[in-house]
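The structure is given below, and queries will be raised subsequently.
In this view, the complex is presented without one of its protein chains, the others remaining in place.
Order as written gives the chain letters A, B and C; numbering starts at 1 within each chain.
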């Protein structure tokens, strides 16, 4: 294995910063693999790029992302720009022979996502999507419990994702309420629960969706109000490929919810409950316990839930949201090294996108839709 | 007002015992209204009836429920027999000029429920259903908060009811898995969340249902296995009459859940969360709090949430499930006295039944159904 | 066994009502034992007594408690008057050959408590104190877990009891802030945790106490302020007879706490956590669980935690505070019938009082005191 690997980063918003933090920390946390060299950073202007490169520790910067992709020192390209740019940049990077770490969702149009998956396949390079929630050691542990049959055969799943950043009815109308931005909560949120379903259970077979607008219109800066075109709420009945039934609910106008991704998994021998707002806790109920002492166990994340141990040697001290991105960077490096890795690649990501679009079509048709 | 009121009780299973406890306690708890005289108790055999009458404190007993209804000392009849008997007994009691307190659901067939509602209307007597969860002082307080606009205009509701008494796949097949017993979780459970929706928000306009069987078959005592005919799981997308969207999920095979009725209400200024398993707690999030201190408040039931004060003068000491039935008895006595009362009468109960049947039809038709 | 037993009740405040509710319900709940006949009720005036007798269902009433004690129809006397009257009434009742159910604490002076214990011993009658918290089926289950060694050998105990009825510094000065009322939180609260320690672990060997006044003075109705003479806060280091170390904290000025009695028990193989504010939940951590799945289990009260089953046949539906008094009444009837019963009798109650007084002496002497 090479001792180092060259990193390019396009975009320096929140996710760009997250990638930068991950690239800065992954070697110190895990100790193995190549040391990332922070080679090149691109932003919309050369000035902004230079400033951020100084903060994030990148050696070079540019206002032209194509220069970054052309940089022979760059081995991996982090794409963290707005969704509309993902396809063009990711495909260009793959065609230039780079590995790609692209933020989700893949693209705003399904056809673009298909092109991305095709480009990834053609390139032979590693191309993954930034589904960080699957990297939580406790989500990994849920997967292990399911494999071990700790709760028996799963027959029912409920998952909710709720935040409140669109909950204020008097917040000004902005692009997220325009139809051009997509369906609404469905594309903003649904991909995350779907990524969890994907790694834990596999694909979704069919869906029945209902979307709703909590607020008919929102105020304009210039006065007056404009009708809202997107749906801040979506609820979906579904069946998994494995036959289990389920419900998915997403709401970006849910006052009080800040980062809730609540999962309930029911099996023939127990159940598992998880909420991202308490990402270091897992609830497990199992019928193997003595009857009078059965109850949900609150399991705190600990070194025996890898790779928590790479961060902290003591249990119950808590990982943070940004730590998930460090794990993701490590999994990407594993994939690049040809080792088994827990990632959602472009092919798998395309299935998630396909499911989201099927959900939207179900709402329009008011009917069940096969994914 | 008369000083006393004569009580007849038919049935002495769990709900019969609950009614007996309520009739024994209501005067001591509330102090007002007539003192219930426990006049007559009916069971399937005279011996059983006599034994229970001794335990429950009834003066007379009978193996013939028609004798109880004919008893001129009886003013109110508690009907707590299996659902299949409700219609016949309730209608007979009403026709005999008695008030009726009938356990839910009304009947196994919708036509029977219609006949009950008609009989109640014709009788001019008070006829109510035993929807006890609506009597929780905290549910009443949620209603008050909604009326006051504390969380603004409600736009989304989620409600779940889950228990695990059918969760063991190796439990013997019994009548609850036979189609003759009804749809399954839908009639066992859905009426309870619907009673909450009814008192808090009004009616349900349309529904889209998916029902599921967690286990295809169950073992028979005599060996072999028999296919399960009912659905232990049901999930429903809905719209309320007031336009809010919602999801209802019920599951009687949900390992780990014992008495969960989880309600999430989202409004334009806040949200409310409640779970019957912690029936003395209410979660309120309101945007009127200072931004940096916003968070769900865990409000403990207290004397300022009437009628908690009639039970305990100190806050946070906790009511129990059986206490709800005492409150219900008191509301019934209020209704009989012609005062405003928080009850679900036969006419309102019929609307709940109508909704349940619409839900089942939606599943069969795989389509939205107007209630 | 006689079919019925005659009940006399002195006092109709909160605890009087609780006793009345318990006497009205115990037979219907448990089914066994004699039926209580509500014979005689005494209050400070004949009018008040008559009114309450009507509400509570007592046949006779009196303004003279000695008349009640002289009533040959009365077999058991419930004493629920202010603490200062306990000794005189309980001793008179015992001397009249009645069983006694006296509210805690025993008396305001230790010498009175000693006389009560002596009278109980001399009488040969059953004389118990109203320590209701020990009657929670989950507290009983904790005892069973300890006996079974589920958490190994207990080596440390922490217990807190907190409410906020004295937390407002601007609430008017009243008798609870006068030295004549006792020490403060120590006698108001400490007896309850001590009753739990008593039934779960046995006696307290030695104590080291610090008491504190959160507010130096309080306003008088007539204007001005008066220095507070009692201690709303007390903290005690202790060692149990069995050698385990512990801490007891009580605070009646603890804003936000309504009925908190929080117990933490640490053993060599696990730990148990309980809070009376969630009286239907028990937390158990045991090292017998697989390491990666160890965590506190939230065990909900259920029929397999007797006598929950006598109230509700379904798990997780919840008992209430008043239900504990019904269980207590049943235990008293068991004791009267000569059966094993879970009660704190006057002799045991005296040990609890002795411990409280030792705690107070420790504060004065600023030194460890042997109980």
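Throughout what follows, contacts are C-beta pairs under 8 Å (C-beta built on N, C-alpha and C of every residue); 3 or more make two chains touch, one makes a residue touch a chain.
In this text the structure is predicted, and so the values were computed from the model without any measurement.
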Worksheet item: If you put the missing chain back into the full complex, which of the shown chains would it touch?
Response: A, B, C
Worksheet item: In the full complex, which of A:95, A:241 or A:277 touches the chain missing from this view?
Response: A:277
Worksheet, complete the sentence: Contact with the hidden chain, among A:24, A:108 or A:153, goes to A:24
Worksheet, complete the sentence: Across C:270, C:316 or C:349, the one contacting the chain not displayed is C:270
Discussion item. Touch as defined at the start, partner being the missing chain; which of C:136, C:177, C:235 or C:355 qualifies?
Written reply: C:235
Worksheet item: What chain C residues would touch the chain not displayed?
Response: 151-152, 155-156, 158, 160, 167-169, 208, 210, 212, 214-215, 233, 235, 237, 239, 245-247, 249, 251, 253-257, 266-271, 273, 285, 287, 294-296, 366-368
Worksheet item: For chain B, which residues touch the unseen chain?
Response: 141, 145, 150, 282, 284, 286, 289, 291-300, 302, 304-305
Practice prompt. In the full complex, which bits of chain A touch the chain not displayed? Write them out.
Written response: 14, 17, 20-21, 24-25, 27-29, 31, 35, 54-57, 163, 165, 257-260, 277-280, 300, 302, 311-323
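As a working rule, only the chains that are shown with their structure count from here on.
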Worksheet item: Hey, how far is the Cα centre of chain A from the one of chain C, in Å?
Response: 53
Item to complete: Using mean C-alpha positions as chain centres, tell me how far chain B is from chain C in Å, no decimals.
Response: 34
Fill in: Computed distance of Cα centres, chain B from chain A, in Å
41
Discussion item. Two or more other chains touching the same residue: where does that happen in chain A?
Written reply: 294-296
